[in-house]
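Please read through the structure below; I'll follow up with questions.
Left out: one protein chain. Kept in place: all the others.
Chain nomenclature is as follows: A and B, assigned in order of appearance, with residue numbering initiated at 1 for each chain independently.
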Amino acid sequence: MTSPVPALDIPALIARILQGERAGFAVLVRRYQGPLFAYLGRMGLSPGVAEELAQESFLRAWRHLADYDAARGAFSTWLFTIAHRLALSECAHPLRRAQQPWNDEVHQPACEAPQPHEALMQQQRRQQVQQALRALPLADRSVLALAYFEELDMAAIARIEGCGVGALKVRLHRARQRLRKELEQHHG
Amino acid sequence: MNTTESPSRFQRPALAFLMSLTLPGFGQLYNGQLNKAIGLFLGFALLCGPGVALVALYLPPGATMPALLLGLLGLLAIWLYSMADAWRSARLRGAAEPGWRERGGVYLLVWLLGALLVLPLLIHAVRQHQVASFYIPQRSMEPTVLQGDVLFADMRYNCPGCRTAVERGDIAIFVYPNNRIQHYIKRVIALPGDRVKVQGHTVWVNERPLALETAAIQPSSATQPGLVTEAWDKHQWQVQWDASADADTGSGISLTVPPGEVFVLGDNRHNSKDSREFGTVPLRDIVGKARQLWFSKAPGGGVRWQRLGLTLDTPSSLPAP
Partner (left out) sequence: MDEELDALLKQPLLDVPAGFEARVMAAVALRPAPARTTWWGWLAVLTGAALGAWQVLGFALGVWLTASAHG
């Protein structure tokens, strides 16, 4: 759940980070990690892959932090542009990965421990939604994934996707229809 | 387990591309495709060096020009493929073992070995011992070799263990005795121990005249140089005289070629600085035998297409001695 975040002067924070205060970057990580993982989940990515992409997004943001220009757009737009490119590339051409399992055990429910009923239900629902999302074409998934992050308005998403706001709204509408149909058909 | 010091697991396609740009196969090494890297590099190296030797020396002369073109296209193809594949593979592949990509020192060593050792040495070896290319900026070997010709010289010539020894009539490339940073091209007329006599435009070697007939096959005129056919054993060639000097007999040359030296003359007898002027040339300074033209550009401008692929060794029409 995203709790309402206090207003944060990001340009000032970035200026301090660039002057050497590396710890300031942790503030940005803490603020955007939740929305980032939620977005990656909506892209239909598995937990291990999502963590890889999330870390890479932050690292790339770090590498190019000096090139970020607050005048050109919000930091969230910039960060999610990076993440979106990575996610699209991954969905289109999944990287080959080594055999050892990633942090999956962190997310797998321990079979021995008894699960509270609501938590189990919620997890099942999540998996259903993710499966339904994965069944959608990438173009639909892409706009849906971006659309449910409050900090990104229509204009920002349109910039990230590289289309007009009008076209974006049409795509969004169609994507939601398809998703609904997918959920009804396969998951009741 | 995701370790705390894990490097970025994502390849950088631009880096892979640049690496292959500077050395074919290098970007493949970055992507962890060892076999492909070696294959591309070896393919490139073989086409650069031994491939040209193969084409210039071991194929029939008629095949030289097409084979050269194919070889050049092949080189370009390998290079471009290496760049494109490095980019593409970097985007698609996961990282190789993390250890690999952090070893900048390994990459530097590989590049040094490849670009500064293997390739230069290979090409140098081919140029020294198999085939080298020479551009002819002057006219002293007309009408056989024209100004603006570019030829392959067989370097498996006149060296211990080589197939071919110097013969009278060979067109030889040698180090100019009076300035050893220059190469000269002339025809070998006389070998060590021969007695040479040059009088005007007649030449005798061991009391045998070189000219086939006493009359010129093309008498010299105001516009055309005179042409005389000369021959010795298996070789035959044409020699050129200017009209102005036709009647000049002058003081001739008569000498015995010292041991270890040869006597050389340019085919364009009145436009040639040769043994008549700088004396005999040490045998060991003869580096190669001119074999075949692979390019020809007239001083005025155009490419002389009909000369491409021309072999320079005209077999004699005389019966075997």
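Here is the rule we use: a contact is a pair of C-beta atoms (placed from the backbone, for glycine too) under 8 Å apart; a residue touches a chain by one contact, two chains touch by 3 or more.
All figures in this text were calculated on a predicted structure; none of them were measured in a lab.
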Sole residue of A:Ala74, A:Cys91 or A:Val129 that reaches the chain not shown, by the stated touch rule: A:Val129
One chain isn't shown here. Among A:Gln55, A:Thr81 or A:Ser142, which residue touches it? A:Gln55
So which of B:Ala16, B:Leu29 or B:Val52 would be touching the chain we can't see? B:Val52
On subunit B, residues whose C-beta touches the chain left out of the figure: 2, 4-8, 18, 21-24, 44, 47-49, 52-53, 72, 75-76, 79, 115, 119-120, 123, 126-127, 131-141, 150, 173, 176, 182-186, 266, 272-274, 294
In the full complex, which bits of subunit A touch the chain not displayed? Write them out. 1-2, 17-18, 20, 22-23, 25-26, 29-30, 33-34, 37-38, 40-42, 45, 47, 50-51, 54-55, 58-59, 62-67, 103, 106-107, 122, 125-126, 129-130, 133, 144, 147-148, 176, 179-180, 183
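Convention: only the chains that are shown with their structure count from here on.
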Measuring centre to centre with CA averages, how many angstrom lie between subunit A and subunit B? 62
